[in-house]
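The structure under discussion appears below in the form of structure tokens.
Here the complex is missing one protein chain, while the rest keep their positions.
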Amino acid sequence: MSLHECSIQEIADEVQNGTLLGVPADYSGVPMAFVRELIRQGKSELDLFCLPQSTLQADMLIGAGCVRSVETAAVTLGEYGQAPCFTRFVQEGRLNVKDSTCPALHAALQATERAVPFSPLRGLIGSDLVKHRPDWQVISNPFSDQEDPVILIPAVSPDVTVIHAQKADKNGNVWIGRRKEVATLIHASKRNFVTVEEIVDTDFYEDEVLAAGVLPGFYIEAIAVAKDGAWPLALSDRYPIDEAHLKDYATRAKTEEGFATYLAENLAA
Amino acid sequence: MSLHECSIQEIADEVQNGTLLGVPADYSGVPMAFVRELIRQGKSELDLFCLPQSTLQADMLIGAGCVRSVETAAVTLGEYGQAPCFTRFVQEGRLNVKDSTCPALHAALQATERAVPFSPLRGLIGSDLVKHRPDWQVISNPFSDQEDPVILIPAVSPDVTVIHAQKADKNGNVWIGRRKEVATLIHASKRNFVTVEEIVDTDFYEDEVLAAGVLPGFYIEAIAVAKDGAWPLALSDRYPIDEAHLKDYATRAKTEEGFATYLAENLAA
Amino acid sequence: MAFKLEELLICCLSRKLHKKRHIAIGAASPIPAGAAFMAREEANKGMHITLLASQKHNHFTDGSRELFDAAAQGRIDAFFLGGVQIDGQANINLIGTGEYPNTQRRFPGSFGSALMYYVVPSVFLFRLQHNRRSMVEAVDFISAPGFSPPEVYRPGGPVALITDKCLFAVDSEKQRFRLESLHPNVSLEEVIDLTGFAFDYEENPPTTETPTSSQLDLLRGTIAQEIAESYPLFAKQTFGI
Partner (left out) sequence: MAFKLEELLICCLSRKLHKKRHIAIGAASPIPAGAAFMAREEANKGMHITLLASQKHNHFTDGSRELFDAAAQGRIDAFFLGGVQIDGQANINLIGTGEYPNTQRRFPGSFGSALMYYVVPSVFLFRLQHNRRSMVEAVDFISAPGFSPPEVYRPGGPVALITDKCLFAVDSEKQRFRLESLHPNVSLEEVIDLTGFAFDYEENPPTTETPTSSQLDLLRGTIAQEIAESYPLFAKQTFGI
């Protein structure tokens, strides 16, 4: 196993227009430096697959016109209010939202993780979500002798997933801790890249305690160092969310003009 | 969350004849002290569900007449040769083996983990395993417009699972490290007990590095301290397998008489 | 002893949680969190509380799917769901108003409601703006239905709806709400007027039990500190800490 180091620009180069991009939840390490680079490179027609929801990553990409569709359980700035670009684009009919629910997003990736065509799921039947998802199917549970509808969620495989993490080791392994759903996202994606705060000169597997939180390097094509790479979002145990920045964003991004000046200021760096 | 401490005897008391017992693989922490107590208490008609295989735990329980059936991908002593009691009982037609394959055993528990009635799986079609498993079903993949048979493995929920681990904390959380399949076994079981080398006076969640390898205490009904509780098997990072003991067992357990004297010697303690 | 609406709601919800073993609370839910902490303190020290927004109070180690898995396994006894709209059949809408997909007012999305509402035995609905825009006859979009036909696997569902005006219980037989109590200084007429759906009620509904002074002491002391760790802004506004 070996480390392939690269730059954020090189990761963004690998994202073609039309890519299905895996998007991690905030607590999993959001690669915001990479997101800004995608916008700088003027990507378009990206399809986002969120596990299971997104905040600033989806909202900025939508606002910058990079996104064709987003499959998600929610896009929101959480305590900072509604996701302004997402809300505006949906209300103006400019964004295709494949509305889903958290466990269905997990189920779709878990199917790919095991290379099966679908995962069964409980719940959902009677929700209007199902009406608008012709890609989901309801079958009768073949193990029951009574009527028992079960929904099947088809497998989804993102073309590219990029996450941000605290650290990688000298052999390209990444420490992700207990937020294991990014492992599922990575397992299910065709290509994976990681940005990290730092690359350390050890091997995580030398310590079984550390090893329990490791994403093995063989899933990862290349790793780029991005100090403060989740900023202005938080990175668990490293730095908190930049509250002032988020408040400012939540206000300015409510209008096209405000978002444009926000972008201009924040892409320059 | 709080710690409920108990004795090994009390755990064994909760295992009724006819229980479907979850059995962990060797590298996951095998509760051998508990196994000896089950034999001491003269349990019978146990059904074993191995994730995904077993060595000494299944073999001793079988030899002692505690077992009615075993669902497993294999029973073997590995480098120490064939599992002598398992082999003898099968060849004499005295044991019902539900032969399976590792991923099907995982799939059955993963179904229960998500409370769905089945998990789809690839492979298997054309294997004679399927012929002898009327509980498995083959359906046509409803997402394909071509003929595409997919096997469905029904959910299995052990009545009781007992594992052995290195340590629990003062709030009843258990550190299992990266051998995460025991978490699936625990999630899928109706009742869970753990034996540990020690209970430490900290909370594992105070350290995010430790937390990544923790099984949360709310899955666990009670915990018993059992020093050297996996002996004569190994416990990862704590102690190696007792080679001389295993060699001795492998030889003696080949006959009913040899096994009987082995048991007599080893249950007394 | 004077109390704030938030304090009333926390104490009211708390009484419903005394017998729960494991309560899970989603993001942006300081009142349910306070109620759970209060119930643990008053009734069951062994209660397990999961705050998904917290690191300290979140013991899951298998990623965020573990909440949904644990709930599906029947290991979560109580959960809380809001709604842009809630209707008389306890259907909830977290998507937005107007005709989907080009909603007039779009909200974040359905989150995990389309599983959690089905599998958690006691789901508490809450909505702090009780008016005819939120309490509607029929939601514009069903993120998750209040009730399901008998063939649908549904061990869980709604047990109550709490608003800034009153507490409704859920009548599962009739599949509708029944007014359980009015918050102090709220009249039945007011609730009828503010509610877009029909519901059952007695002529003289009881008043929601108000917090005792010892409850308020507990709440403003220990519990406020617990809440502040995850919801500092709420704690500051409500308890001045």
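For clarity, chains are labelled A, B and C in written order, and residue numbers in each chain start from 1.
Just so it is clear, a contact is a pair of C-beta atoms (placed from the backbone, for glycine too) under 8 Å apart; a residue touches a chain by one contact, two chains touch by 3 or more.
Because the structure is a prediction, the values reported are computed rather than measured.
Asks: Please work out which displayed chains the absent chain touches and list them by label.
Replies: The omitted chain makes contact with A, B across the full complex.
Asks: Using the definition of touch stated at the top, determine which of A:I8, A:L61, A:A108 or A:L215 touches the missing chain.
Replies: Missing-chain contact among the listed residues: A:L215.
Asks: Which candidate, B:Q53, B:T161 or B:S189, sits in contact with the chain we can't see?
Replies: B:Q53
Asks: Among the options B:A12, B:M60, B:A73 or B:A253, which residue touches the chain absent from this view?
Replies: That would be B:A73, which touches the missing chain.
Asks: For chain A, which residues reach the chain that was dropped from this view?
Replies: Contacting residues on chain A, toward the hidden partner: 1-2, 112-116, 173, 180, 183, 187-188, 205, 208, 211-219.
Asks: I need the residue numbers on chain B that touch the omitted chain, in ascending order.
Replies: On the chain B side, contact with the omitted chain comes from 25, 27, 52-53, 72-76, 78-79, 82-83, 86-87, 90-91, 93, 97, 99-104, 106, 110, 121-129, 132, 146-150, 178-184, 236.
Everything below uses one rule, namely that only the chains that are shown with their structure count from here on.
Asks: Enter the minimum step count from chain A to chain C; a value of 1 means the two chains touch.
Replies: Tracing touching chains, the least step count from chain A to chain C comes to 1.
Asks: If I average the CA coordinates per chain, which chain comes out farthest from chain C?
Replies: The most distant chain relative to chain C turns out to be B.
Asks: Busiest chain-chain interface by contact pairs, anyone?
Replies: Top-ranked chain pair by contacting C-beta pairs: A-C.
Asks: Going by C-alpha centres, which chain is most central here?
Replies: Central chain: A.
Asks: Centroid from C-alpha atoms only, then distance chain B to chain C, rounded to Å. What do you get?
Replies: 40
Asks: From the C-alpha centre of chain A to that of chain B, how far is it in Å?
Replies: Taking the mean C-alpha position of each chain, the two centres sit 36 Å apart.
Asks: What are the residue numbers in chain A that touch two or more other chains?
Replies: 103, 121-122, 148, 150, 178, 236 - these are the residues of chain A that touch more than one other chain.
Asks: Where in chain C do residues touch two or more other chains at once?
Replies: 55, 60-62, 68, 72, 119
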